[in-house]
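The complex is shown incomplete by one protein chain, all other protein chains being positioned as in the whole.
Here is subunit A:
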Amino acid sequence: MRPVSSLSLSPSVKVRLVSAGFRFTSDLRGLKPLQLSKEASLSQPEALEVLQTVRRVVGGDEGGGGASASLTALELLQKEEEELRSIVTFSSQLDAALGGGLPVGKTIEICGAPGVGKTQLCLQLAVDVQVPSCFGGVGGQMVYIDTEGSFLLQRVVDIATAGVRHCSLLAEDDEQRVAMETFTVETILSNMFLVRCHDYVELLAELHLLPGFLSAHPRVRLLVIDSVAFVFRRLFDDLSQRTRLLNDLAQQLIAMATRHKMAVVITNQMTTRLRGGQSQLVPALGESWGHAPAIRLLLHWVGPQRMAAIFKSPAHMDSTIQYQITSEGFRDANQCEQPQSKRPRRHTNQPAASQRVTSC
């Protein structure tokens, strides 16, 4: 006994169905479209849609196929190992902390203060996602949605050049040499699709159209939105509407990441929160947005050193690593400049963390 009101139909159609006495899907069984349109005063196309929806739902109940197929966790594990390979970054510490790189099929938020390297990491990832699979990459394309106007092509060329040089030094066997012929700065640039969105309406519209684009470009493995905060933090008088739009956007992104097997990277700004007379720097867009990304990465400064911390992830340990931004892009901090005593607060966790790094 499934109520008609739980069906995916327009509210006005549901109201008319219920007022005509059709409360459950079983009431609609065996009806002809013409009959239904007369009894519930619906137009014929509407009546047809109602009956098709009911047939799909009821068929799912009995047939076992249904709209949503389930996987066992074992099948999911096999899928993760075969299809959802991680995007290797050029920072071995970040790779280790994330268990082999940026996981494909998840949403990842990068937040941090201005100038700490959010956009640099995004640009680096835009190149990283294209590393050919024989070098351990995923060899995919990517879509870059730029809302801040911070996409610098010159910088991408720098990072791509460094990436190509790095891989050409690594190339050993024939397969890798063949792959290097197509892994050039030109192909890297041609596999990036840049979308410039000026306000949140443009961003929402773009995300509604994106699934079609992704079906036409099945090799896309990364979507970057830099940044989601910029368009949503201004021009909003109605905060509850903002929260609702953001929640909706989050579900869209998660669905896209899962269905199209791509990583979704979102950048976010920081804001100040006052609590009990103390101010604290926290990610913007409110607390409920914090649930949206599966993994949250915080880039911050500790003295002169840049640090990246995973502070929310259902599959990784909370951990902090050091990195630097060089002319070649996002890299590990120089090991010699990294004395152990720099992390005094974490001495209790150190054994666990270092063991993890070696095991990867």
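As a convention for this text, a contact is a pair of C-beta atoms (placed from the backbone, for glycine too) under 8 Å apart; a residue touches a chain by one contact, two chains touch by 3 or more; residues count from 1.
Convention: contacts and distances are computed from a predicted model.
Asks: I want to check something: the complex is missing a chain, and I'd like its UniProt protein name from "Rab GDP dissociation inhibitor", "DNA repair protein RAD51 homolog 4", "CCZ1/INTU/HSP4 first Longin domain-containing protein" or "E2 ubiquitin-conjugating enzyme".
Replies: Protein name of the absent chain (UniProt record): "DNA repair protein RAD51 homolog 4".
Asks: Which residues does subunit A use to touch the chain missing from this display?
Replies: 2-3, 5-8, 11, 20-24, 26-27, 57, 60-62, 64, 66-68, 70-74, 76-77, 79-80, 99, 103, 105-107, 240-241, 243-244, 247-248, 250-252, 254-255, 257-258, 275, 280-283, 287-288, 290-292, 294, 296, 298, 300, 309, 311-318, 320, 345-346, 348-349, 351-353, 355-356, 359
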